[in-house]
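All protein chains but one are shown at their positions in the complex.
Then we have chain A:
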Amino acid sequence: MGQSKSQFTEEELQDYQDLTYFTKKEVLYAHQKFKSLAPEKVGHNKNAKLPMSKILQFPELSVNPFGERICKVFSSSQDGDCTFEDFLDMMSIFSENAPKPVKAEHAFRIFDFDGDDMLGISDLKQIINRLTNDNKLNDSEMTMLVQNILTEADLDDDSSLSFAEFEHIIDRSPDFLSSFRIRL
């Protein structure tokens, strides 16, 4: 930890502590993790921009079916490449201390593949396909499942889920907080 400590000034650390759900020590720990993805590059420039393929080597993200989306949502250049600050943002949202509404906001953006601010049928299908991976549901099952989701949650009957509807689901979902979390 002593090495990476020299890379940050006290002021920067204070900034990071104020602007994330981490303490200074955790920020440094996060930087260690970030550094381990590409030791040389980050050694040169502590806030180096790593390509998405590098970020996806982070164990939790590498097996996550939504890993790519997560990178894109948190990337400040929106192409999936992340600087350390983007990475820190990401980890902060996934940390234990982030409150439910904040997590829900980001979950919605991760699930919204086409970026139209609604979870439409195509979004839902993509989520399900990514969840089941190799075991594909057949067409009738897929339609049935999407239909069931919409009957449950689509309150205004426009066959897509708005953010308000999504947040309502998350509010009622007891497991969301424990599952939408990455331990640093």
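What we mean here is this: a residue touches a chain if its C-beta (ideal position, glycine included) is under 8 Å from a C-beta of that chain, and two chains touch if they have at least 3 such contacts; residues count from 1.
The rule is simple: contacts and distances are computed from a predicted model.
Between the names "GTP-binding protein RAB5", "Ubiquitin carboxyl-terminal hydrolase", "TMC domain-containing protein" or "NEDD8-activating enzyme E1 regulatory subunit", the one given in UniProt for the chain missing from this structure view is "TMC domain-containing protein". Listed residues A:Phe34, A:Phe113 or A:Phe180: the one in touch with the omitted chain is A:Phe180.
For the chain left out of this panel, the touching residue among A:Val42, A:Ile55, A:Cys71 or A:Ala107 is A:Ala107.
Interface residues of chain A with the unshown chain, by the touch rule above, are 15-21, 23, 25-26, 59-60, 63-66, 76, 85-86, 88-89, 92, 94, 97, 99, 101-102, 105-107, 109, 111, 115-118, 124, 127-128, 131-135, 137, 141, 144-145, 148-149, 152-153, 155-158, 162-164, 166-167, 169-170, 172-176, 178-183.
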